[in-house]
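Missing here: one protein chain of the complex. Every other protein chain is in place.
The block that comes next holds chain A.
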């Protein structure tokens, strides 16, 4: 067990190296640099001044040297300096990260809860009105763009009904106390997490339904019924756990896209997370931050994937044996 864990986590290192090289190359290939934005904003036009800045930021060196220097500094946990916020990249990301992690976790929780439950109901009530309603709902939420869904939810629940805040993460200028603050964040979280979560919930619903129906056909389900177990006992004890495996696989594969989706949703709801930071940084060609976000987020996804693998390992004894 420990060896498998070690091996699983060791696989992350080459993956991260690949991510760094690829994204570094991507940024090198894109037109313009943060110097252009900086000099334009400060209205600097003296070529000697620009040249001095190029040397200062090490941009006169060959690309390969820049890359190696970057990899080296990443290994020492130095992701560079953001000229815009005048802080280290790590500090900038560190401020935005918790918001995104909260949003991701909430979305995944919503997606799993709704998706698995709806999938189970659709499978148990297969070919009934419930199944049809759930399936139509799933197709709708799967097809609806998340930003559109976000805006619609915002219009209904924030603008028209006024139940929930329009955006942001906290009420500004109000002191709620520790407990009240948590509640305040949750109120702000509800709509963005729902917009993002419903899309994945739709997918999990479809997968869970199909997977349940597949497991229902297995011989051991007949054995369970032959034991005299009730329908609910058969579903919960025998079908559910076996049917959950494909959903867990999907979850692992999708952690990256959940992070990607949060970029959009954070922008819609002005959620102060990595997504908003990323968008700002791209706009201002703040490449050290862009690169830092990409590297750190791929690290998060890789670690989360390893954790999902371990969950899989716990769920299915057949994998443990190998």
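Going forward, a contact is a pair of C-beta atoms (placed from the backbone, for glycine too) under 8 Å apart; a residue touches a chain by one contact, two chains touch by 3 or more; residues count from 1.
Heads up, the rule we're going with is that contacts and distances are computed from a predicted model.
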item	value
Omitted chain (choose from "ABC transporter ATP-binding protein", "tRNA-splicing ligase RtcB", "Multisubunit potassium/proton antiporter, PhaG subunit" or "Molybdopterin biosynthesis protein, E chain") - UniProt protein name	"ABC transporter ATP-binding protein"
Sole residue of A:229, A:248, A:264 or A:282 that reaches the chain not shown, by the stated touch rule	A:229
For chain A, the residues touching the chain missing from this view	218-220, 222-231, 233, 237-238, 241-242, 315-318, 321
